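If you scroll down you'll find the structure; I have some questions about it.
Missing here is one protein chain; the remaining ones are kept as they sit in the complex.
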Amino acid sequence: MSAASSRPIATGRSAAGMPTGRLAVWWIIASEIVIFGGLLGSYIMHRLAHDAFAEQAAHTNTWIGAFNTFVLLTSSLSAVLAHKAADHGDGKKAARFLYYTMGGGLVFLVVKAFEWTTEIQAGYTLASNTFWSFYYTAAGIHAAHVLAGVIIMGFVAHTAKRQLEMQRVELIGLYWHFVDVVWIFLFPLLYIAK
Amino acid sequence: MADHAAHDHAHEAHGEHTHHPDYVKIWGVLLVLLVISVAGPFLEIQVITLITAFGIAIVKAYLVVKNFMHINVAAKLVTYLVLTMLLFMLLFFAGTAPDVMESHGSNWEKPDWIAGTAHPPAAGHEESH
Partner (left out) sequence: MVVKHADHAHEHGDHHAEQGWVSKYLFSTDHKIICFQYMFTGMALAIVAGFFSYVFRMQMAFPGVPVPGWGLVTPADYNMLVTNHGAIMIFWVAMPVLIAAFGNYLIPLMIGADDMVFPKINRLSYQIFLLSVVVLFISFFVDGGGFAGAWTMYPPLMAKAEYSLTGTGSSVFLLAIALEFVAFLLGGINFVTTAMNARAPGMKLYDIPIVVWMIVIASILFMASVGPLIAGAVMMLFDQQLGTAFFDPNRGGDPILWQHLFWFFGHPEVYVVLLPAIGITAEIITVFSRKKLFAYKTVLNTAIGTGILSFTVWAHHQFIAGIDPRMANIFTITTLIISIPIAEMMFVYIATLYGGSITLNTPMLWALGFIGTFLIGGVTGIFLGASGADIYLHDTYFVLAHFHYTFFPIAIIGTYAGLTYWFPKMFGKEMNDTLGKIHFWGTFIAFNCIFIPLFFTGMLGDHRRIFDYTNFPELTTPMLENLRAFATISLVVMLGFQLVFFYNFVTSLLWGKKADVNPWRANTLEWTTASPPPHGNWAELPTVYRGPYEYSVPGRKDDFWPQDAKS
């Protein structure tokens, strides 16, 4: 409670009709869209212009990519179920679902670590050629966002468990869904279109 | 506590969330779409691969954004914001692609483009699938 009273009155206002936190997260998502958009746009330009890219893309492991897509989609489910629980005032349940989501994120990262290790040992490194440069850079920036999401989610869950700051469950969920959407596009771009 | 009045405001917005759709059902649909998008390339018809890969990606993204992120419940502003950012990305692509995708001009060429191959991985490695 003391946290809330040291917050400015300004934070509680919502002249735009939306709670401040939600508004802020959507602005963050908007700025992230152009970051990934710039990177993926550059990738697509190269990809469309060179069949050599498609040939390299054949060496990515579609099954691992699909499994990771499944993991992220499921973690999005648990994230939104956490939001539903928080909406109904159940902080403990919300925290539990957030922990599942974090678990999904960690599984994603571990699988990716194995995937990359295999690919690097096979000789496909960051500097092998431009396709692989884009592959590691795009998936790497995405993975960094997954990691950051897991960490922040941990803090939110910890607080929500004690029935505090429950509105943050929805907010970290929004961010998580966005990271999921980015992967939804990364998957066909990097794994499928052969 | 002093922001109780403002919290009422927030509550109204939250009240809309009592209409939580069946999230598990949507997740099921997403998984089915995932399966289709993985299966598509096996038919080896390029157009179908493109549709199953990217068309389905767009559908999946729409389902997540609409149902999980509740974009239609948040103010219209948010939808316009997201669409505007996507539009800017199209603009960026349109302005940059003519140069980056061009392999030669009247006085220059990109040698590696024309050759069509970037450096292949070191010889003697097997792909492990």
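Just so it is clear, A and B label the chains in written order, and each chain counts residues from 1 on its own.
Throughout what follows, contacts are C-beta pairs under 8 Å (C-beta built on N, C-alpha and C of every residue); 3 or more make two chains touch, one makes a residue touch a chain.
Because the structure is predicted, anything quoted here is derived from the model rather than measured.
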TODO: Identify the residue among A:G37, A:G65 or A:G149 that touches the chain left out of the display.
DONE: A:G37
- [ ] Can you list, in ascending order, the chain A residues touching the missing chain?
- [x] 5-11, 13-16, 18, 20, 23-24, 27-28, 30-39, 41-42, 45-46, 50, 126-127, 129-130, 133-134, 137, 141
Task: For chain B, residues in touch with the removed chain - done: 1-2, 5, 84-85, 88, 91-92, 95-96, 98-100, 102, 105, 108, 110-113, 118-119
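The definition used in the following text is that only the chains that are shown with their structure count from here on.
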Task: Residue ranges of chain B in contact with chain A within the complex - done: 1-3, 6-7, 9-10, 13-14, 17-18, 20, 23-24, 26-27, 30-31, 34, 37-38, 40-41, 49-50, 53-54, 56-57, 60-61, 64-65, 67-69, 74-75, 77-78, 81-82, 85-86, 88-89, 92-93, 96-97, 100-101, 103, 113, 116-122, 125-129
Task: Touch list for chain A against partner chain B, complex - done: 4-5, 7, 9, 11-14, 16-19, 22, 26-27, 29-30, 33-34, 37-38, 41-42, 44-46, 48-52, 55-56, 59, 61-63, 66, 69-70, 73-74, 76-77, 79-81, 83-84, 87, 118, 121-124, 128-131, 167, 173-174, 177-178, 180-181, 184-185, 187-188, 192-194
